[in-house]
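All protein chains but one are shown at their positions in the complex.
Order of writing sets the labels: A, B and C. Residues in every chain begin at 1.
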Amino acid sequence: MRKLTKQQVFKDPLYGFIHVDDVLIKKLIDSELFQRLRRIRQLSGVQMVFHGAEHSRFVHSLGVYEIAHRFLTVPDINEALNDREKLLFLAAALLHDIGHGAYSHAFETTFGVNHEKIGAQLILTHPELRRILDTEDDMFAEDIAHILRKEKKFPLIEQLISSQLDVDRLDYLERDAYYTGAAYGHIDVDRLIRVLYIKNGKVVFKLSGIHAIENYLIARYHMYWQVYYHRVARAYEVNLEKIYLRVRDLLKEGYPFENNVDPLKKIMSNPEDLEAYIEIDDFYVNGLIASFKSSSDFILRTLAYDFLNRKIWTSIDVNPDNEHMIKDIEKTYTEEELKYYTSYRTVQNSTYRDDGEGFGDKIYILLENGKISTLKDQSKIIESLMLSGTKTDPKFFYRKR
Amino acid sequence: MRKLTKQQVFKDPLYGFIHVDDVLIKKLIDSELFQRLRRIRQLSGVQMVFHGAEHSRFVHSLGVYEIAHRFLTVPDINEALNDREKLLFLAAALLHDIGHGAYSHAFETTFGVNHEKIGAQLILTHPELRRILDTEDDMFAEDIAHILRKEKKFPLIEQLISSQLDVDRLDYLERDAYYTGAAYGHIDVDRLIRVLYIKNGKVVFKLSGIHAIENYLIARYHMYWQVYYHRVARAYEVNLEKIYLRVRDLLKEGYPFENNVDPLKKIMSNPEDLEAYIEIDDFYVNGLIASFKSSSDFILRTLAYDFLNRKIWTSIDVNPDNEHMIKDIEKTYTEEELKYYTSYRTVQNSTYRDDGEGFGDKIYILLENGKISTLKDQSKIIESLMLSGTKTDPKFFYRKR
Amino acid sequence: MRKLTKQQVFKDPLYGFIHVDDVLIKKLIDSELFQRLRRIRQLSGVQMVFHGAEHSRFVHSLGVYEIAHRFLTVPDINEALNDREKLLFLAAALLHDIGHGAYSHAFETTFGVNHEKIGAQLILTHPELRRILDTEDDMFAEDIAHILRKEKKFPLIEQLISSQLDVDRLDYLERDAYYTGAAYGHIDVDRLIRVLYIKNGKVVFKLSGIHAIENYLIARYHMYWQVYYHRVARAYEVNLEKIYLRVRDLLKEGYPFENNVDPLKKIMSNPEDLEAYIEIDDFYVNGLIASFKSSSDFILRTLAYDFLNRKIWTSIDVNPDNEHMIKDIEKTYTEEELKYYTSYRTVQNSTYRDDGEGFGDKIYILLENGKISTLKDQSKIIESLMLSGTKTDPKFFYRKR
Partner (left out) sequence: MRKLTKQQVFKDPLYGFIHVDDVLIKKLIDSELFQRLRRIRQLSGVQMVFHGAEHSRFVHSLGVYEIAHRFLTVPDINEALNDREKLLFLAAALLHDIGHGAYSHAFETTFGVNHEKIGAQLILTHPELRRILDTEDDMFAEDIAHILRKEKKFPLIEQLISSQLDVDRLDYLERDAYYTGAAYGHIDVDRLIRVLYIKNGKVVFKLSGIHAIENYLIARYHMYWQVYYHRVARAYEVNLEKIYLRVRDLLKEGYPFENNVDPLKKIMSNPEDLEAYIEIDDFYVNGLIASFKSSSDFILRTLAYDFLNRKIWTSIDVNPDNEHMIKDIEKTYTEEELKYYTSYRTVQNSTYRDDGEGFGDKIYILLENGKISTLKDQSKIIESLMLSGTKTDPKFFYRKR
């Protein structure tokens, strides 16, 4: 737990500065695996609608770390965690996305990997990372992995890293709002921090801060439906999935790719080949897609063309009214085209759920009399929003001829 | 000059919206060549210091267009330009960076091309772009090329596109400040627009707006020295130049690259091979550099390693005090290492110069009595800043062993 | 409808500039009655909690005008209103609060006047104002009065000036958020303007803008409960009401005030004495309260002391649990003290109501098929919020001994 002789800062457009006090954190930021996050964008399809949002997982990860750093100023957290746990919290916040690859969502669907699992494995086994973490103590890497896997060894830190209101979400909502220019994502983090307490190992928020929580949940709701689930962003994501799908199928068939597709081959034969996995960043995948423009495979060439030139696929709401129209469209495609040029995709999101069993699933409210209640019971506005249930948006996407 | 049936907008984090009224502009934005700018970052080395600045030339180009769109609300500009010239102005603003490639500065130094010349050629000859522009009239593409080449056919538009205070700079200073988080780049564009007049075909600013101009020039000065010329950004740029240099030398030697280096080869044999040139975007170059990590060429592998893992080279101010130290460092390198691992680089910048002969080199001030003066003669603050002359910063960069 | 030879602007911290094109608007702004609004603060008790919010009705009125000015850029509004109606709209927006006096809410409760009625009367009869308005045409003043009284002569303008989503609210929510520093009041006015249409004389919003409306209503909800209805603000308002009450009672008794209380006397005998009414601005009332510090009347002196030195009264929620406690407190006061040192006050607010009969009470949504629906039917989030009904907060305030 060595401290830097002088606090180091990185200029950040949202928070002014990212503040680093610990030698460990500095070394983690400088590590190859963390620098690799500069080569993985935070939002894939979204930037096709909101052109300003070209930021990477690197800046988001620094942001999550900074929010965690601020959380340590909360008296109850400062008291609840010992020095080692504080550093665990900071390191886990910094590394929470370390397992992400290029266009993860589409990639994972197609190649059957999971960035969270991979993240924990990298922390445990990547030589440079492990060496850095071992300078703290032998269990440090294991304990970060415990936290990211939510194995309840450090339940408080797990709540702070991943729950309905955690350091990850606080950063990405604010940051994505900043870069997209969306008017909706602003959250009063300072206020939330000021009303945060720990009671019986649980994160609770004072009743007087309930408006800040309501506001956060509604901002989240709006960001999902206005930004993350924007029709164009989703269409672009479908385009990307189809590229991955075609590549996978061609690899299976033994198609002679002109460029280096070794990392993908290795992942296909062994989804736990970490060395191959970390090769697959945006630089690699984008370079590959760029080369597909002149591929001899017609389908791959077509998909790459759409991707590179923002030829957005069309979408239709899936509902009884449109059923017939969708069927008619489908009829115009061959079976192979159906596979690669059309897709049913559904997104859904609730403002707030309260039905989980484990911790982290409810937001707890600390009443003035010291008792603990839940957000649902204290906020009329949230209670009524919960009545509106989960909003679902099924769509049919297809490549226009 | 067809108008869209309804104005189209794109959400922008700086200006709220980018406003598009013209069918032509819409088509240009949707064109492959313009979408390609999404794959070319605005700032190369700078993001290694200011992590937030990961934006592309695409968003900058939209921004320059939007500023031009606002300039058209200036009564004098509205009057001075006919409808065709207005559209020329907007299109030229949008396309002013269309000739940029990946990491242009380093690339151009090494491969002897020029993005401005290429931009004009692309406008004249790229099939899709030309087809779109020709829908206006046969001379439209030529006239945009005239403007970008500053051939004085449309002197007023040229001033607005490229001078000491133009739509390009207004966007990039504001935008780079927004994304880096720098406190210095904010410019009062609204005020500048309100005091802008045209007299005898010249852009002039009313005396009452002189503070906004002073402020703009000083913001520019600070952005250069605090952001663009930051030691780390420059060191990173040197790293990149050396990669290009090594690739070029290896290509000359006939080194057997494993990846597709055809576009580079073509550019080397013919710097005007536009088709090859437009292949060379960030996707392509980044993919290449990623592959160099496992190159059999030691130097290339080393340079790529530094680039990918943010191993920033060291720098020393070149001045009499340090001369000896630099010589000593140089002695430790072989001749080949000197070539690829060290570099002398100088940057310089003035707050404002007033010594050019052509138009566009002075900022003119409109006095209350209707006479035209110059910024230098009206602003004591700028006059004294000009006395301080051009600031120069020569540095020696080297890869630490 | 004369235009200024050059658009005039006023620097505004929210909108950059307030833009004035019309000679009439310029003259109205320069008029004595409008300048008087500089001497009437927008928020009375609120600034005792949110110290930044010291702004006047003058800046708010300019802001409402500016929003109206922007509304005129909406194609449908531009088309629906002729030139005279546009100017009526702008003038009505500017003058909508012209009848406000010092600490209106408390004043009106005590002295039985109504600022809206008075506003319309001032527009009709104040010599300077009437003279300015008459330069347009003989009916201009009457027509503004019609609009402010909502007499349905200009139903569209009335909707824009005063409805569930009008130029007045758009400015005050944004402005009060800016000055208080509240994180909640931000509204996407640009977006709202872009989705606003007129159908059958009704203001409607395109379905695609529904998130901006949801966001606006929730921002409004939060501003009410977090800012306007803050316990301390309400306590301060009660203090103020008691001062007015004591002054009124003393005036009735013929108490020999040392300062000039003529305007108050006149209003008491004739609530329609406009000349007296316009004397009663913050300068006058504050001067009076300052003088009460040394009044010979103990109660008045006490109340003024609390007011001037931020001695905030205590409050208790009125509910069955607290009934007994409140009764006990009341018992400790004499009858006179009960009157001047205690108060029951209830505030209530709904996120959105939809049950009015007249126009202006619903927010209408324009569907993609051209049909008109209502916000309630289109927004699940608002529908559920309406279920939560009207939130009510009854409190008992008292001066601690």
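To be clear about the criterion, contacts are C-beta pairs under 8 Å (C-beta built on N, C-alpha and C of every residue); 3 or more make two chains touch, one makes a residue touch a chain.
Source: prediction; values computed, not measured.
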{"item": "Given C:35, C:270 or C:319, the one touching the chain that is not displayed", "value": "C:35"}
{"item": "Listed residues B:76, B:116 or B:188, member touching the removed chain", "value": "B:188"}
{"item": "Hidden-chain contact residue, picked from the options B:218, B:232, B:251 or B:316", "value": "B:218"}
{"item": "Per the touch definition above, residue among C:145, C:161, C:182 or C:326 touching the missing chain", "value": "C:182"}
{"item": "Contact set of chain C toward the excluded chain (per top definition)", "value": "10-14, 16, 30, 32, 35-36, 38-39, 47, 49-52, 54-56, 58-59, 62, 178-182, 258-260, 279, 281-284, 286-291, 308-310"}
{"item": "Touch residues of chain A, complete complex, unshown partner", "value": "9, 16-17, 190, 194"}
{"item": "Chain B, residues in touch with the chain not shown (by the definition above)", "value": "183-184, 186-188, 191, 211-212, 214-215, 218, 221-222, 225-226, 351, 380-381, 383-389, 391"}
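We take it that only the chains that are shown with their structure count from here on.
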{"item": "Inter-centroid spacing, chain C versus chain B (mean Cα positions, whole Å)", "value": "49"}
{"item": "Intercentroid distance (Cα basis), chain B paired with chain A, Å", "value": "32"}
{"item": "Distance between chain centroids, defined by C-alpha means - chain A, chain C (Å)", "value": "44"}
{"item": "Overlap residues in chain C, where contacts from two or more other chains coincide", "value": "none"}
